[in-house]
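Shown here: the complex without one of its protein chains, the others still in place.
We just call them A and B in the order they show up, numbering each chain from 1.
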């Protein structure tokens, strides 16, 4: 994402201007390339952002890389160098490896489902003539709810393990026995809880994205398609989806990153007071990192985990960017 | 617009929309219903649609019970989101303007450094951030919760794109009036970005209000809890008062739901901007 963008920046700035003239908008002729006042203004406007990102991204990552090479138990001070011990321990830890597997499973499941449902909702809402605003609000408003509040409703009310839980009650009407939704591992019923919760919270957001994309499709293309007799599913595949390509790529990317960072609902659904989440049927990498650094106070191992995860996400982002040409069409 | 759903008869489509709308609103209804019941009614296997007697005291108990810290937590959340949203948006707009308009050498390289941080998702690096903020003494402080969330490279990019499309003639007029770069930004560019500021500010407010992992990591003392942490604490607590829990949920989501209903246009606009330029 990084390289293409800076390329385009420079290309667009070079374009149409003699190399000798200073860059920037028209008035540049009256100014020297970068006088003190220009520098001052630039520095003043960008300094807070640059310093902030510098400290909380670059310094943080650098420091924690050093920490990941240290034995840092109950301290965040550097000192006891242990080489790659933390990485060795991390990669041989079954819990960490299985958390990677689980999050991958979660991602390959939640991303397409969210994609299809939010696209479907957008197409549906786009067809609604009367009361569209009301319907759109109804689908969008769950976005206002936090994962904590949603976890509460899902855990204590909808998927409560007792016969009084809504899912069990509805099941009871059809003669099904009550089941503990979150604790049943065979079959893994907890996925139903996790997926429905995330769907409810997220689809409204992506629906709005698709709606914006749909409304940007020129009327003529639509009409031309109608003349050609393209309708229904064929039209969706041939016309609508290709026109939504940019939106789709953006949605997939956002969903992937969001899914990979899942923590809130896993923590709140499975953690129970003093006992933490050690016996939860599914742990995400972030839950693992939380337990390692906040629970066991092993900040060296936690830093190593953060580093491995960051590297994974950067790699996937770069590959996805290369494959889809994402970020190239920006200006 | 002809789509898949044209095949459905309008009646069937209406029914589908209706059913989905009800489904999406059900959790809100459940929250409210449970918040107004008593524990006995709530755990009873007999279903009641609406409490025969409303237990409003569940709400007052939230604020009168000193162990819950609910009033303080809501105050903290309001303070944190109230500072984060305008400040982070303003910082991004200032940087975005400079990157779009002010020509200095090395600008491209600096921008690349900003954009590179986009690939590092915030919550994955909570351990490194904790290490940095912790060594600066920021654990259990409000600034420790707020400051790391003020720098949004994505918003910088959005603002930069926005100011790149800003008509140069308007700025030219300002320059003739003797404005420098800072003056141009403050007097002309910033006032024209109201809708953009509002959209991104609204999204930043929502994100900040609903943030969980970072406040959980950095704000361990009850005095620095946000509303989400307070709620999560009751949810995972040793003893549980169910109706109180739901009342707590209602109280923590009410401000945002109200904001959604009032400022929905800006929020929708913000989401559309976020995704399309992303």
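Just a few scattered comments:
Note that a residue touches a chain if its C-beta (ideal position, glycine included) is under 8 Å from a C-beta of that chain, and two chains touch if they have at least 3 such contacts.
Heads up, the rule we're going with is that contacts and distances are computed from a predicted model.
The UniProt record for the undisplayed chain lists the protein name "Multiple sugar transport system substrate-binding protein", from the options "Multiple sugar transport system substrate-binding protein", "ANTAR domain-containing protein", "Coenzyme PQQ synthesis protein D (PqqD)" or "Amino acid/amide ABC transporter membrane protein 2 (HAAT family)". Across B:58, B:117 or B:233, the single residue that touches the chain missing here is B:233.
Checked against the hidden chain, the listed residues A:151, A:240 or A:291 yield one contact partner: A:291. Within the complete assembly, residues 71, 73-76, 80, 89, 93-95, 156, 160-163, 177-178, 180-186, 271-276, 278-281, 290-291, 294-298 of chain A touch the chain that is not shown. Although one chain is not shown, part of chain B still touches it, namely residues 43, 45, 66-67, 69, 71-72, 74-79, 81-83, 85-86, 130, 134, 137, 139-141, 162, 165-167, 190-199, 201, 217-218, 220-223, 232-234, 236-240, 242, 269, 273.
Definition applied: only the chains that are shown with their structure count from here on.
Distance between chain A and chain B, defined via averaged C-alpha coordinates, is recorded as 15 Å.
On the chain B side of its complex with chain A, the touching residues are 1-7, 13, 16-17, 20-21, 24-25, 27-28, 30-31, 34, 43-45, 47, 91-92, 94-95, 97-99, 101-105, 107-121, 123-132, 134-135, 147-148, 150-151, 153, 156, 161, 164, 168, 171-172, 175, 180-182, 185, 206, 209-210, 212-213, 216-217, 228, 231-232, 235-238, 242, 245-246, 249, 252-253, 256-257, 259-261, 264, 267-268, 271-272, 274-278.
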